[in-house]
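In this view, the complex is presented without one of its protein chains, the others remaining in place.
Right, chain A next:
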Amino acid sequence: MATCDVTDDARRAPFDTFPLHQPLVGRRFGHGQSIGHHGELLQGTFEDSDGLRHRALVTLPLPGLVTHAYFHPGPGAPGRVTVKPAWKRKAAAAAELILSRYLPTASGELVIHGAGAQPGLGLGSSTSDVTAALRAVADCYALPVTAADLARLAVEAEGASDSVMLDSQVVLFAHRCGHVLESFNRLLPHIVVVGCDTDPDRGGVDTLGFRPPEHTAAEIGEFRCLLGLLRHGLSTGSVSLLAKVAEASARINQRYLPTREFDNLSTIARETGGLGIQVSHSGTVAGILFDGSVPGAVSRAEDCQRILRKRGFEDPWVFHSHSVKDGR
């Protein structure tokens, strides 16, 4: 499969070492934060205008799941970063990566206040940690890091990443090389999501151990059609069409990483007035989508939540595709 080379892409300018006349120790500390996500609205293999194929996805953000990171510059071996809690090694590695690019002699300590999402569910816990860590270091030294730089660094640190570093922008994101294939220039309409962990006993999926799917030509054709429909759904603000895209994408990918209870969830969505279902294509969470602009959407979603609980889904949750403080 023709695809972009992660490392070459990420090592291009603008990652020249930061000018040395800048102070080595910046502010007392730097802060960064990142939202989580709830899997994807669309994930598959897409062709760019040159016919090259890329694995890419459109993230469903989870704005209420916020991770904070604090970077405290301090003494230590040059380029080394310690982290609390100590198991957040990916975040520390990301901090070391950005230092190696801009300030190779700096060191310090990273403190992550995670949102508590369990890794492997598909809620983007590690991408959030990594993004927050990168932003904390950038904030500390006022590094000139763009969202595109963050995306490439996050992918290099993690191997694959959702597009949470781009915040509320809706993009088709090549999650294994860190670049934006298409920017839709639209915000998501208001979606109310009833989420659940479809397989709590599994304890999540090892995101990087999971072999990425080799989609067939027929499936690539289906993704092409779904991408067209996604563009229409975004430009008209149609949650109904976006939900059709999400469910169709999830259905195609069932061959590669099946979601337990997929058909069951799809049936419950229909019974409760949900417009479709969405899954994490690399985890075990899934969601039933409702149109937030329809009066009574929240109470319908809560009814759906009750029914899920009654059918044996543990602790389903309800969230909105954007936070209330966005003022939308």
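Simple rule for what comes next: a residue touches a chain if its C-beta (ideal position, glycine included) is under 8 Å from a C-beta of that chain, and two chains touch if they have at least 3 such contacts; residues count from 1.
We adopt the following convention: contacts and distances are computed from a predicted model.
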Out of "Flagellar basal-body rod protein FlgG", "NADH-quinone oxidoreductase subunit 2", "Pyridoxal-5'-phosphate-dependent protein beta subunit" or "Iron ABC transporter permease", the chain not pictured bears the UniProt name "Pyridoxal-5'-phosphate-dependent protein beta subunit"
Based on the whole complex, identify which of A:His232, A:Arg255 or A:Arg306 touches the chain you can't see. A:His232
Candidates A:Leu62, A:Ala174, A:Ala248 or A:Ile277 - the one touching the absent chain: A:Ala248
Residue among A:Arg224, A:Arg255, A:Arg270 or A:Arg309 touching the omitted chain: A:Arg224
Hidden partner chain, residues of chain A it touches: 51, 217-218, 220-222, 224-229, 231-233, 236, 238, 240-241, 244-245, 248, 252
